[in-house]
Structures are given as C-alpha cells and as structure tokens.
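Note that one protein chain of the assembly has been removed; the remaining protein chains are unaltered in position.
Letters A and B mark the chains in the order given here, with residues in each chain numbered from 1 onward.
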Amino acid sequence: MNKKNSWILKNGRIIDPANHIDRTGDLWIRDGRIVEPGSFDPALDETETINLKGLVVAPGLIDMHVHLRQPGNTDAETIRTGTMAAAAGGFTSIVAMPNTSPCADNAATIQYIKEFATREGVVKVLPSGALSVGRKGEEMSPVGSLKAAGVVALSDDGTCIQDNELMRHVVEYAGNFGLPILEHCEDKFLAGDGVMHEGYWSVLLGMKAIPAAAEEVIVARDIILSRLANWKIHIQHVSSRNSVRMIRSAQADGVRISAEATPHHIALTDVEIKKFDTNYKMNPPLCAEEDRMALIEGLQDGTIAVIATDHAPHTQTAKLVEFDNAPFGIIGLETAVPVTLTELYHKNYLSLSQVISKFTVGPATILGINAGTLSIGAPADVTVIDPDCDYLIDANDFYSKSRNTPFNGYEAKGRTMATFVDGECVFSLLKESESDDEDAR
Amino acid sequence: MDFQWTKKDLLSLYDLSRDEILHILNTAEEFKKVSQRNVKKVPALRGRTVVNLFVEPSTRTRVSFELAEQRLSADIINMNADVSSFRKGETLLDTLKNIQALQADIVVIRHQATGAPNFLARELNMGVVNAGDGAHSHPTQALLDIFTMREKKGRIEGLNVVVVGDILHSRVARSNAWGLIKLGANVTFAGPATLVPREFEKIGVRVCHNLKDALAEADVINLLRIQLERQQRGYFPSLGEYSRFFGIHPETLRYIKKDALIMHPGPINRGVEIDSAVADGPQSVILEQVTNGLAVRMAVLFLVAGALK
Partner (left out) sequence: MKSQLEYSPNRRYCKKAGLHARISPAHGHAHPVRPQFRSGVAATSIEQETTRMNDYESEHETMFEGDCISEAIETISEAICEHIANDPPESVALIGIQAGGVPLAKRIARSIRERTGREVEVGTLDISMYRDDIGKRKTLPMIRETEIPFDINDKIIILADDVLQSGRSVRAALDALTDFGRPGQIRLAALIDRGGREFPIHADYVGMKVSVGPEWRVCMDWVECNGTDSVFKVKKQ
C-alpha cells in the first residue's frame, strides 16, 4: 500500500456506533478526512480504490490503556514498536501510561514522548500525566503544566494514591483543568504481596493472594470522591463483580464514574494459574468465573463502556522466572480484536456494533477527544475488520518487541485487516488484488 | 500387568493417579528393607548425579534426601540457600541450565516460590523432585506420612485422618489432602478459622474449627508446626492461646481413640502444637516417619531416574 491519503473503500459494512450507523456502503476519504461519497472525482485525484467485499469498516479503534515503556525500559518496547503493534491490532489512537522512567509527571517528559511519537510513532499517541509526583502518592503533580504540555488524562497507573485526602484534592483540581482521571484501584495493604486472585484456586495452590476487596475498597472510595468533586473518574481494568455492581448503582445515581475491562479479564479466569505460567500473571489478577460473567453483563448493559488492553510489555528474561518473582502484566494490542470478537461477538453476548463501540465512542466520550467516529469531516482514522476469518494467534508474528501473552495458540475468529491513520494506510493484510479500479469509474 | 512409571518429575500428588501413588508406596516397602540390611547401599543410581538445591533452607529434609541418594550410590552436588551465584544475580533457570550442562540427572529442589519446581520441570531435561515449594506442595512428606499410616493401620481407605494447624500456609497439609483423598481416606482439617479456610470443603475435606469435634473419630492425627511469624501477622492472638485450644496435650489423649496415631512432619514446637509427653509417648510415630522418609525418598529417586531418557 502506498502513502496516499485519499481512498475509496467500496462495499464495506460501515459500523459507526457514534452515529448509529450499520449499513453496507462506500467510505470516501480525501486528504486525510472523511468526506461525502461522490464529492470528488477519483480519477482526477489519484485515489486508491479498494473493494472490501463486505468487510467491516469501523472508526479507528482507541486503546485507553497502553504502556509504551519509552522513556526508560526500551528493552521491552519502544514508542515505535508499540505503535506498530497498535496499528497491527487496529488501533489508531492510544493513551500512553505515565509509569515511564523518568515518570511522566512533568512537561519535559511529555514533550519527549510527543516528539518521539510524531517522529517515530505509527499511530496517534495521546500521553497521560501522573496524578502524583513520581507516582509516589505523596504530592500532587503539576496538573496545569501537564495539561499545557498536552496530556489527555491523568493516571498513577501501576499504583494507587492511598491517602484519601490527597486523592480528593487531585480530583477537584483535575476537574478544574478538564482532565479525566484514569484510576488503577488497589488498596496496597489488602493486596499485600499477593500474586493471584484470592479464592478457591489460591487456597488450593497455596499462593499469596490479592482479595477482590483490594480493588473494591478503592472503587468505593473513588465513587464517593467523584460524587463529592463532581468530576470524571474512570476505573481502569475492572475485575471484580462487586466493583461492577457498585459502579452500576453509582451511574444510576448520576455519579460521573466510568469503567473499562480488559480482553484477558473477559476471556480468562484464575484456574489458569495452576500451570504456573507467568503469562497469566497480571494486576488486577484473573478472577473467578462469576467475576468474568459480571464483566460481560456490565459490557452488555453499558456499565462498562470501554475495553482497553493494559498492554504491558516485559522482556522474556523478566518473565521467565518463578511465578512469585515475575513482574505483573501481559501485552494486548495485537490480541484485543481477535479475542474480544471471539469471546463477545461470536458467543452472542454483544452485537458487532456494541463491541466496536467499546473501542470507539466509549473511550472517545470519556477522554473528550475528536475521534472514534466516521462523521463527515472527521479525521480519517479507520479500521477494517474481518469478523469471521479464522486466525490462529502466533506470538512470533507480533510487531511488539515483547511476547508475554497468554493467547499464543488461541484459535480466534476475526481480526484486523487494515488500519488508516489520518487517511494513511499504516497496516494492511488486504491483498493488492482487492483493489478494483474499473469499479471506481 | 506390571505398572509402568513414566514421569521424570515428582512435583505434586495432585498430578499423580491412585495407582502411581500406590506404586511409590510399594516400591518404598522394598527400599525400607535395604536400610535394615548390613550393607545399606544398592547400586541403582550409580553413575547418576543428583543436585540438592535447597534455596529455602532445610536440615531434616535435605539430610534425608542426601542419605537416600548415598544409599542409591548416586553422586551428589549440594547447593544451599546461600549459593553465591544467586547473590550475583544469576536466575534460577540459568543456575540449573549450567548444572544440566554438566550432565547432572536429577535436581531435588526446595524453594519458597510456589511453582518453582513446575517451572524447572518445564524448562529442563533433568528429573525434578519437589522437596517443598512455598505453601503449595511437599509430595515426599505426604508420601512418607501415608506410608507410615498404611504400615501402622494396614489400610488407607476409610481411615479418618485429621490434620491440625496452620493449614492455610502449609504445603504438607495440601499434599496430604491430595494423596489421602485419592486413596479413599476421610480427611479433616482442623485449626483456627483464620488459618483453615472453608474453601477446602470443595475438594472433599471436612473443615473443623473445634479440636474436640475434629478429633472425636480420628485414627490418625497429623500435627503441623505453628510458625511464630504467623502469630506476628495477626492470625491468632498468641501462641499460648493456640496451644490451649488447638495443641495436643495429655488431656487430649483421654478423649481420642486409644490406637490413634500421632504424627508430625517436624521439627516439633514442644509445648505449642504438642506436649513433650505426647510427642514421646506410645501413640507417637514421629520418629518412624523419619525412617520411612528415607525409604520413600529412595523409591522416588529410583523411579524418577528410571524415567529419564
């Protein structure tokens, strides 16, 4: 594929949940923007035409929770490889978490990230800033300065402010600057040095465990503070059924609380830990089947409006140790679409449009960004998906530098076929012969 | 038909079938006789190298394995908790890969990280024998406990076995449960509510927080050591209180069966989980457990060696 930014995508199934569209048709892109079909002459403007033959055309997917590791831990991932992985996964915008080294708690680091992303990034990188200096949970970070530097949200992801008074001030102050808070909910003391979910399996295996209460206690705290400060708090990687219940009732009450779930929490449970494979170790840990089903119900009724990957690369050296000693986290950019389509769409829990909304209008609304739609005039961030093809996931093909995934060998149904950012094709599995110039005339 | 042992590792009784467990016990019976002869050695593992890797320190288990290896005529490499390569930052896997390159055949490993033996078994060609990992599994201890029970009581099926103590953090308790349940015993876990979670009922164990109820019909009482650290983390108020409500005293002997066996994996905390009088008394088989441990470990090493290629 060439570097053009004018396209005609013919015969696609256009699904745009933001505009309530789900129909077959053509999508016209000119100079990196979505335009009215027929509004220009393709022959005159050197436009590439592709016959999608029924593949799904969706707004470019957004992942609100990605660890790019740069600056600091470039052995595991860089901005370049991370954004390539994003493109291969179908994501056109990703929110980068601030637990880099140095921490993204100051304008200079944000500048660095933005420059690197512009120069080497393949998709749009939206930086987030830390809530507290160094993510230590002691002092508020320079929120205004971070906003000026261009962050789209604030997060201490990886850790959690334990001091409730500090958290209250941060929420109020962030509200002033219109920055949503992305919260990793974990009470440090309840979690202790646990490595898996506290339940039947942790008792049987004799592993140190993290009770669901460690997440729930902070979810409750955040609901209360969100109500108090009347500001947006977004709960990252919800895992417990009781958290979902609390969030649902808070939303019914009008509290500005939102939530996201990861593909791995939707697909897997803690029974996997008996293999002692560190590719199943993450925080929050995989929970019980009842929790997994509660997440799916939360996705169905809209309590959970977002699916985000928490893409957390680690080198093989780091992960190839005893389970207790391995770092938490797995990658997810390149497995999100196949896994969620297989687990949610093909198992008839959600419609295709609903699944896509979790990656588009859902995150865009919370972040307040101009993305996640195929409206006329919007930037041409487009993802082409084949929802029915068989795809045997092979981690060796990944663009990410890391390989720490539990889905190697997973038999998925559905995958991303092409990704366009501002009208430029950054990833494509479509064969050249799909293009059909004769049809275009 | 002859039973065929095919596993190059012994990681947990959870992974073994009933027949495999019985096979180990039957093999151990013959090895017990070896220790009673004048020449206590057999050449079965001659030419094989066994590495004892005790990352979590231990004296009794290590000595037991070492003696078993000597009596099988194996060559031994001892690597203990203060192994310098770990301090220099070498990972466990690299340490073992180096040893494998030196053609060691079997590693006996004790490690505080649960799943460490499983991890090694997956990555190495060597035979891996678990001498205790975290709070998860201690298969040779359970095997020698079961061997002792069978020798004294003549059966396991239908036997009432009660394990008392800090079940939550105990690999001995878990391994005992797996082995005994597979052989048809009735297993009870007894101890304070903070240390004996009801979750175990889902695998078929009776959970009891009252000692007298638990011990009423017991044929075998297996006591676990209470570690002082547990008490400091707030699981129960004091050792004195533990001893009063869950320790075995001469008074306890009055209401339990006269022929009930008293067992303990050692080392004993005299005066905490067990009184001296009971530990040294006629119902105690604690010292025989040690003798049987040697036979069981010889059997395990013999079988694992035979399955190596």
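The rule is simple: a contact is a pair of C-beta atoms (placed from the backbone, for glycine too) under 8 Å apart; a residue touches a chain by one contact, two chains touch by 3 or more.
All values derive from a computational prediction rather than experimental measurement.
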Contact set of the excluded chain (shown chains only): B
Given B:Pro43, B:Gly234 or B:Pro267, the one touching the chain that is not displayed: B:Pro43
Candidates B:Arg110, B:His136, B:Arg150 or B:Arg174 - the one touching the absent chain: B:Arg150
Absent-chain interface as seen on subunit B, which is shown: 1-6, 19, 22-23, 25-27, 29-31, 33-34, 36-39, 41-45, 48, 105, 150-152, 154-155, 302-303, 305-309
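Everything below uses one rule, namely that only the chains that are shown with their structure count from here on.
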Residue ranges of subunit B in contact with subunit A within the complex: 91-93, 111-116, 118-119, 123, 134-137, 168-171, 174, 197, 199-200, 202-203
Subunit A to subunit B touching residues, read off their complex: 199-200, 203-207, 275-276, 317, 320-325
